[in-house]
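Only one protein chain is missing; all other protein chains are in place.
Let's look at chain A:
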């Protein structure tokens, strides 16, 4: 067990600056309008740094820097770009603990997650795309004996990326790694709830990248995100967030005729077939853990397995065991490596979760565990903690249909395979799903029949680089985490070459 010292105390391994500016053109740049906002740690609910409050003027400055850097960066060899991405990965590995404390302090998550998941995955993600760009071939087609069509991958140029607050560093890396590998320059806007940890990363990797290749502008969505997303100086916009803003971004993209990739959340079903309980063995234990993963990252995951569907013959016993399993989840100081459930990322997130617990009760859902704000005492009393919460109800309830983004699972039963698939697919979303069965054929068919971009079969919440990730239905457009993402950041150049001296003969 390790308890990392809180930032601001003498023993802390990180000292935050009192004020963070924008990172533009390879240097720290004060916001044009001179405004800053407070960054609050959800661990205690108290502010710990001031952050530049960007406006359209700052976005323009960042776009200037990106446009200046893009041509040369786009011409670097893939060998060189891969080597830079690998160097970034090494720096992330070497600074894992510092970055983890920064991430926990900014976001509230239990530190075992950034230590063991977010940051190792971020480093590996850079390495994956370093490899992918090296291995990517163009192609050609011989049209006839004297004509050949060559297809080249070219960078788009300058792209915009808007990052969510649930995995501030990892979600930024999911977007940065393919964009940079493909040779683009980036203007990135972090979430205003978690603006600092990505800047701590930039402090560490800033001098590895040529100036202007990555520019970070903080600020509010309406003041900084909108001018970025609606700019006619970007060739692509990538966004992770919710449906209404996703639609708005598509509208801006349509005005500029540029592509947009969107990751818009989900309401992921986690389906447990009866044979899971055939034996009380390690696999049963794994499935129980799979249920409890709804509380992973405080439920603030787009793929949170927030609807548990349990087959009728095992419903009572499996759910009973799962409640006991969840009851043991350790909620506490997010800087303690033994803590399993930390703080929600912001006060409004806390309020929203509590509002859903309220409507769930009104709708007649039965509260089986939790259901309240947790007061952890002392300094943590002001933080934003919610007890892991289990509701039982039916799929028409709003608890089952809306992404709460908190440690709340809605549980129901199903009667046979067809009922399972019907309930699983009765949702607006299609980002993630889980299927648990000892029967490979059932698991395979269910995995194919559920309309979601990622179906975990006999596991959940793994995000290895290489496994394509993205949504069906209202969960978005595009894929990340896989070499397919390169195509979202590349233009196709076709050279159609004649190797003949003969005229066409038309004129």
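Note that a residue touches a chain if its C-beta (ideal position, glycine included) is under 8 Å from a C-beta of that chain, and two chains touch if they have at least 3 such contacts; residues count from 1.
Methods note: contacts and distances are computed from a predicted model.
When the unshown chain is looked up in UniProt, the name that turns up among "protein-glutamate methylesterase", "Urea ABC transporter permease subunit UrtC", "UDP-glucose 4-epimerase" or "Acetolactate synthase" is "UDP-glucose 4-epimerase".
Contact with the chain that does not appear here is found for just one residue of A:31, A:183 or A:265, A:265.
Of the listed positions A:12, A:83 or A:243, the one in contact with the omitted chain in the full complex is A:243. Of the candidate positions A:32, A:258, A:428 or A:484, contact with the unshown chain belongs to A:428.
Of the candidate positions A:21, A:402 or A:480, contact with the hidden chain is made by A:402. Listed for chain A, the residues touching the missing chain in the whole complex are 37, 40, 53, 164-166, 191-193, 220-223, 225-226, 229, 240-245, 247-248, 251, 263-267, 300, 302, 346-349, 351-352, 355-356, 358-359, 362-363, 396, 398, 401-405, 428-429, 474-475.
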